[in-house]
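As you look at this complex, bear in mind that one protein chain is not there, while each of the others sits in place.
As written, the chain order gives the labels A, B and C, with residue 1 at the start of each chain.
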Amino acid sequence: MHSDKIRLGLIGGGSNSFIGVVHRIAANMGERYQLTGGVFGSDYQLSKEFAQQRGLDLSRTYADLDSFIQGELTRPASERIEVVSILTPNFLHYPMATQLINAGFHVICEKPITLSAAEAEEIESLVQQKQTVFALTHTYTGYPMVRQMREMIANGEIGKVQKVDAQYYQGWINPFIHEAEKRTAVWRLNPQKSGLSCCMGDVGIHAFNLVEYTTGLEVERVLGDIDTLYDNNPLDVDGTALFRTREGVRGIIRASQIATGEENNIAIAVYGDRGALKWEQESPTVLYHLREDKPLQIYKPGNAYNHDFTRQSTKIAPGHPEGLFDAMGNIYQGAAQAIRGEPYCGGAFPGVKDGVRGMKFVEAVLQSSRAGQVWVEL
Amino acid sequence: MHSDKIRLGLIGGGSNSFIGVVHRIAANMGERYQLTGGVFGSDYQLSKEFAQQRGLDLSRTYADLDSFIQGELTRPASERIEVVSILTPNFLHYPMATQLINAGFHVICEKPITLSAAEAEEIESLVQQKQTVFALTHTYTGYPMVRQMREMIANGEIGKVQKVDAQYYQGWINPFIHEAEKRTAVWRLNPQKSGLSCCMGDVGIHAFNLVEYTTGLEVERVLGDIDTLYDNNPLDVDGTALFRTREGVRGIIRASQIATGEENNIAIAVYGDRGALKWEQESPTVLYHLREDKPLQIYKPGNAYNHDFTRQSTKIAPGHPEGLFDAMGNIYQGAAQAIRGEPYCGGAFPGVKDGVRGMKFVEAVLQSSRAGQVWVEL
Amino acid sequence: MHSDKIRLGLIGGGSNSFIGVVHRIAANMGERYQLTGGVFGSDYQLSKEFAQQRGLDLSRTYADLDSFIQGELTRPASERIEVVSILTPNFLHYPMATQLINAGFHVICEKPITLSAAEAEEIESLVQQKQTVFALTHTYTGYPMVRQMREMIANGEIGKVQKVDAQYYQGWINPFIHEAEKRTAVWRLNPQKSGLSCCMGDVGIHAFNLVEYTTGLEVERVLGDIDTLYDNNPLDVDGTALFRTREGVRGIIRASQIATGEENNIAIAVYGDRGALKWEQESPTVLYHLREDKPLQIYKPGNAYNHDFTRQSTKIAPGHPEGLFDAMGNIYQGAAQAIRGEPYCGGAFPGVKDGVRGMKFVEAVLQSSRAGQVWVEL
Partner (left out) sequence: MHSDKIRLGLIGGGSNSFIGVVHRIAANMGERYQLTGGVFGSDYQLSKEFAQQRGLDLSRTYADLDSFIQGELTRPASERIEVVSILTPNFLHYPMATQLINAGFHVICEKPITLSAAEAEEIESLVQQKQTVFALTHTYTGYPMVRQMREMIANGEIGKVQKVDAQYYQGWINPFIHEAEKRTAVWRLNPQKSGLSCCMGDVGIHAFNLVEYTTGLEVERVLGDIDTLYDNNPLDVDGTALFRTREGVRGIIRASQIATGEENNIAIAVYGDRGALKWEQESPTVLYHLREDKPLQIYKPGNAYNHDFTRQSTKIAPGHPEGLFDAMGNIYQGAAQAIRGEPYCGGAFPGVKDGVRGMKFVEAVLQSSRAGQVWVEL
């Protein structure tokens, strides 16, 4: 059985994994990947059951990463798994990505790339040295209208950017935060598991990524004001960052996990000197284009009036909504083009540089806030 | 290679088929199907190329339906393709479905089920006789909030239904309709290819299906007013149907393909004596619940407050939009449950009865309109 | 005390009158009217108290219409009340308007103009003969974005109209309709007070008016399907009318007072061969302009890009919502221009012709429905 498909391995993402479902569906969407093997979980027995249920080759279902790498490297390059999606807990991203890249595999890594900016920079060097593909799944960049926003700004359609305002508001931590014992049920509130930050590292980082992704600007320094809500809660559950870009543009990133009742309200507004663009994730098919002295315009996916990159990011006619799985599918598509050496649009998938930038942002915001809300360079 | 997956065959839906992409992605979404073989197009060579690119078994890539059936029946039941998705042009649905059901295959069939109600009834009898599963892909019934609407109405949450208003407005035929020669570019405007109706058969039928799906009511008679816009255009491109249900409820179905600028605006409002529910396909994650003397409520997918069936129709946390592919995926999931003999919710997939009802509706509307807008029984 | 203001009289509309508040505020909005006298209610004592509280001249607070006319006619023309707003129960509109016009007064009349088309036509003749101004308060035509819709259609901005769909859905009768004794609390459900129709005469007529107002088309015939919901309820509480215009355009008018939970959902969509316009009264500052192959546009009041008539119908900068009182105020402004003999835009206020058209529509719909849903000419 031969095909043109890219041979994909998974580390983590087995049957009881929510994020695994997203990645497996997304990988299938463009019909460019073939799930070929992996370590589908930390329990080898369950991992094998997962593989069997799906008719996967049990000889390529491995007990751990070492045996995965060893096993695959003994195979001829034409059969070997080419790219590995890392869907393990956050603290394993860095060691596993490092080991896989060193062994020559392309990597698709869940966010956050690492637990620190220093680790992220190490991976960046390694990727440059090994010339492998590294995709970081900042899923929201896969939405067609986010890509349209990026293209329109790059194309000067709103002029010079003069103000940016991004938010990521969720409320899901509210039910757990008010009593110390309830917090223990939430691994993200545990510094051992979550790393240095809860809110900024989990959601603020997405808003930051959207800012740099859509505008092409580079955040130079931040002033952060994080909130743990209670003194005996060690991690941030809410926070705001003022920022300045290298180009002198001011902006705001607002993040919260205690915005009670909010589901997944990530939104961005970019104001230029000739117009503005606004997008909200919960209505992802709508892009608002504000113009001076002209009626507001609304762009929607699937239409010929969109930029090429936008049009390539939709599989279906106008008016048929695509959602989050489709956005992730677009990122997998971009990675596939890179893996196969095909030309691809800038922004087709977030990469290792996005990972480095994101970790620097989170570290700077926390440092700023701890120092009493002062400006900190990224 | 063995797995628990259902062995799926495709008739049509090869690489250059838009609807094929939707079905292949949808079938993969729940990880319950394995694309195993088929007739991927009328050109055998292209069909084989399609199979090869995807690493499919070329020995199960067939030249035509006869050889497909013959080939599969020679295999042991444990390896044989179990269900076949029919994605061919409309006029082939009836003969192919008949042949496949007779040969013992389950069928997933694109809409419209047939070109006439009489044919649909034949298939209905056959399905009952053969006890096979027959799913008709009225995709919009796969949206979680449409299913929530159905459950809430069945559960009496808006009381006794007293008015129904459904619409399906598109504008895509407008650029072609005004000049006779341009119309030839649109196969749907060709009675040879499209059958007895363009607008009602293509989109009105979806609105009709939503009415019966969500309310559980049965339309008894209709008064139709169809519009061809030009005398030299033989098929309807717009039409309205007044209706009465067996229960005496009045309603309206409005359909158009010349609603210039509309993308895919299918919407339904159901008014009961205690409240109402409203839904629009282009914002599929929002269900409006109007209540007397109480604030308007908005239901969204993924939340624990939804009914079981709704919750099972979402793969992800609240605030992460799912779209049309996910809706189709839900229908494939329902069909998988039926094929495997597992319990499944009423409404898990539209079936042969929906097909019969839809064709009766289209025929009655056309008959009514031709007779000068008179009442016609379904 | 002299001023340029138009001397306004009220018949009805005293302190406990809801519609009186609307008219009094609206008349003040443009600062062109001076409330000078009237018959503020059927109870003379209360009427005088109302006048006193507002510092009105008690000598011009009359006991009834006869003494009003007599009293005012004795005054010199330069002091005489010039225009009278008729805010009495529906059945009084016709006799009072007739009497006032005959006496030379301009009239601003609440809708419906009369209880029958024949009466409306009599008023039409009388107005033509007497050359007085007659304004009918179809308030929704006063909204800036409705006026923009009219101007854009007249200006050809959506091309030739090919389909119209208007609705007026309310739910306020639902709590009363299900028990015969509760219905007695609602005067509109009483044929003695309400005339021949409840739903069509009260709300359907507004939707009809919007259709002719915005498109400039003339409805030629209708097929009506009205619903009383219960056999022992004599008046319609819901109804749909299919229509054809003189120009051959098809359309639908949908009306209901049992659309449970709806507040005041009047909306219109007009589709042309080059684009479409959509408007909803509950979000009156938004006008959707659908265009083929271009992004959707949203027009808002107060902007320089609007047509002159639209701009003149707003008192304030963009982004500051105006509402129903402001819409009525615009109609009063238009009437003031006519009364003073100033130039005014077509559509500046609905007039006697709108009244005739509306009554013909209501009569035709009821006749059609009673005859079993057949086509009836207006």
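One rule holds in what follows: a contact is a pair of C-beta atoms (placed from the backbone, for glycine too) under 8 Å apart; a residue touches a chain by one contact, two chains touch by 3 or more.
Please read these numbers as outputs of a predicted model, since none were measured by experiment.
Hidden chain, full complex: it touches shown chains A, B, C. Shown as candidates are A:Ile258, A:Ala348, A:Val362 or A:Leu378; the residue that touches the absent chain is A:Ile258.
Touch with the chain omitted from the figure is made, among A:Ile6, A:Val21 or A:Leu223, by A:Leu223.
The chain omitted from view is touched by exactly one of C:Leu73, C:Ala185, C:Ile316 or C:Ala371, namely C:Ile316. Of the candidate positions A:Leu10, A:Ala26, A:Ile158 or A:Leu287, contact with the unshown chain belongs to A:Ile158. By the touch definition given at the top, chain C reaches the unshown chain through residues 1-5, 18, 21-22, 24-25, 28-29, 31, 34, 52-57, 170, 172, 262-265, 281-285, 300, 302, 315-326.
In the full complex, the hidden chain is touched by chain B at residues 289, 293-300, 303-305. Looking at chain A, the residues touching the absent chain are 158-159, 162-163, 165, 167, 171, 174-175, 178, 223, 225, 227, 229, 238, 240, 242, 250, 252, 254, 256, 258-262, 269, 271-276, 290-292, 296, 372-373, 375.
Keep this in mind: only the chains that are shown with their structure count from here on.
Looking at which positions face the partner, chain B and chain C present mostly the same ones, since more than half of the interface numbers are shared. Separating the CA-averaged centres of chain A and chain B is a span of 34 Å. Chain geometry summary: the mean Cα position of chain B and that of chain C are 43 Å apart.
Counting partners per residue, chain B has 262 as the residues that reach two or more other chains.
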